[in-house]
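Take this structure first; my questions come after.
Missing here is one protein chain; the remaining ones are kept as they sit in the complex.
Order as written gives the chain letters A, B and C; numbering starts at 1 within each chain.
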Amino acid sequence: MLRHEMNLRVRYSETDQMGTFYNSRALEWFECARTETLRSGGVTYAQMEARGVLLPLVEAHLQYLGRARYDDLLCLRTEVQFSGKARLRFDITITQANDGKVIVEGYTVHAITDAAGKPMRPPEWLRQEMGS
Amino acid sequence: MLRHEMNLRVRYSETDQMGTFYNSRALEWFECARTETLRSGGVTYAQMEARGVLLPLVEAHLQYLGRARYDDLLCLRTEVQFSGKARLRFDITITQANDGKVIVEGYTVHAITDAAGKPMRPPEWLRQEMGS
Amino acid sequence: MLRHEMNLRVRYSETDQMGTFYNSRALEWFECARTETLRSGGVTYAQMEARGVLLPLVEAHLQYLGRARYDDLLCLRTEVQFSGKARLRFDITITQANDGKVIVEGYTVHAITDAAGKPMRPPEWLRQEMGS
Partner (left out) sequence: MLRHEMNLRVRYSETDQMGTFYNSRALEWFECARTETLRSGGVTYAQMEARGVLLPLVEAHLQYLGRARYDDLLCLRTEVQFSGKARLRFDITITQANDGKVIVEGYTVHAITDAAGKPMRPPEWLRQEMGS
C-alpha cells in the first residue's frame, strides 16, 4: 500500500450556483490525488504511460459529505493498493485543511492495461511502487 | 417512477489524451439526464429551485464499461424514484446511440432539502411528478 | 462564408457561484458552434480529422455582455470564413433565445494543418464547404 497526502485549493471555475463545488470536480480532484500519489511512489503516471502501462478507470464511488467554497484549502488523503490481480484501487478522503471536516469520501478502481487496452499483470516496478 | 430517454453528443472539450471522454464528464452527462428527466415530468429543476426545493447530490456510483469519442451520439436512459422518505435516486445508463453499446452505468442519490439545506419531506407536486 | 444557427441549454455544471455561467464555458460553447457549423457544411470536424486536416486554435477573443443562468436556452450564431491563406475565422454571437439579449460576442482563429501540425493550404473540399 502507498499512502499520500496533499493540499489543493478550490478554483472559482469549480464552484456552481449553489455556492459550493460542482459534484464532478471531485473526480478531477481524485485524479490530482492519484497523480501526486504515484509521483511520491517514484514512477509518475506520465512515465507509466510512456512505458506502455495505462490505468483506465473502471469504477468510481463518491459520497458527498460536506461543503467547500471558492479558495478553501482542501486536504486529499490517498491510499492505493492492488485489488485482485490486475486492478488498482485508490481510496481518497477530501477534508477541509483547516478544521478536518470531511467533504468527499470515495474510491476509484482502475484496470492495469497495455497501450492497446489489454489487461496485464502489474510489472515488477509497479509492485515495488505499491510496496508489495 | 419516472422514465426518460435523450440523446447527447460528446464535445471535443470532453475528450482527454486517451482519445475517449474524460471520466468526470459522465457526472456532467448524468446532470443533463436529470435536468431533462425532470422537465419531462412537468416541473423543471430550475422551477424546483425557485420553489425552494433543492436536490443536493449525496452519493454517486459509476461503472465505466465502454469508450465514446468526440462527436459520438450517446443515448441516456434514466429512471428516477424515491429512495427512503427524503431521497431521490436516478439510475442512468449511457449507451452509443447507433449500436447500443454500453458506455457508463451508474446512479446518483439526492437529498430533498429546503433552500437552507434542511432535509424535507417531498412536496405533493414532487410526488405527483414521480408518479407516486 | 458559411453561416449557422443553433440552440443550447446552460448546464448546471457550467454555472459558478456568481449564479451566471463561468467564463471559460463560452469557449466550450464556441466549440459546439464550430462543430455544428461544419456539420451543416457537409464535412464534420471528426471527418476532417480523419482526413488528416486539423484546425488548432491560435487566437480567441471574447466580450462578455450579458448573463445566462442554469437551463437558459441560448442561441449561437456563427459565421466562418478564410482569414489569409491558411486560416479559418469563426465569428460567434451568443444570445438569449427568448429575448435576443446578447451574452457573448467573440471570434476564434484556427490554423489549417496536417496531422503533424504543419500548416497547409485548405484542400478543395474545405474551400467548397466554405462556399468559396
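Just so we're on the same page, contacts are C-beta pairs under 8 Å (C-beta built on N, C-alpha and C of every residue); 3 or more make two chains touch, one makes a residue touch a chain.
This structure is a prediction, so every number in the text was calculated from the model and none was measured.
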item: Candidates A:R11, A:R51 or A:R89 - the one touching the absent chain; value: A:R11
item: Touch criterion as defined above, residue of A:E31, A:E105 or A:E129 at the omitted chain; value: A:E31
item: Candidates C:A60, C:A86 or C:M120 - the one touching the absent chain; value: C:A60
item: Touching the absent chain when the full complex is considered, from C:N23, C:Q47 or C:S83; value: C:N23
item: Positions on subunit B contacted by the hidden chain, ascending; value: 12-13, 15-17, 19, 22, 24, 69-70
item: Hidden partner chain, residues of subunit C it touches; value: 18, 23-25, 27-28, 31, 54, 56-64
item: Contacts of subunit A with the absent chain, listed as residue ranges; value: 9, 11-13, 28, 31-32, 35, 44-46, 69-71
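Throughout what follows, only the chains that are shown with their structure count from here on.
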item: Length of the line joining the C-alpha centres of subunit B and subunit C, rounded to whole Å; value: 27
item: Sequence positions of subunit A contacting 2 or more other chains; value: 24
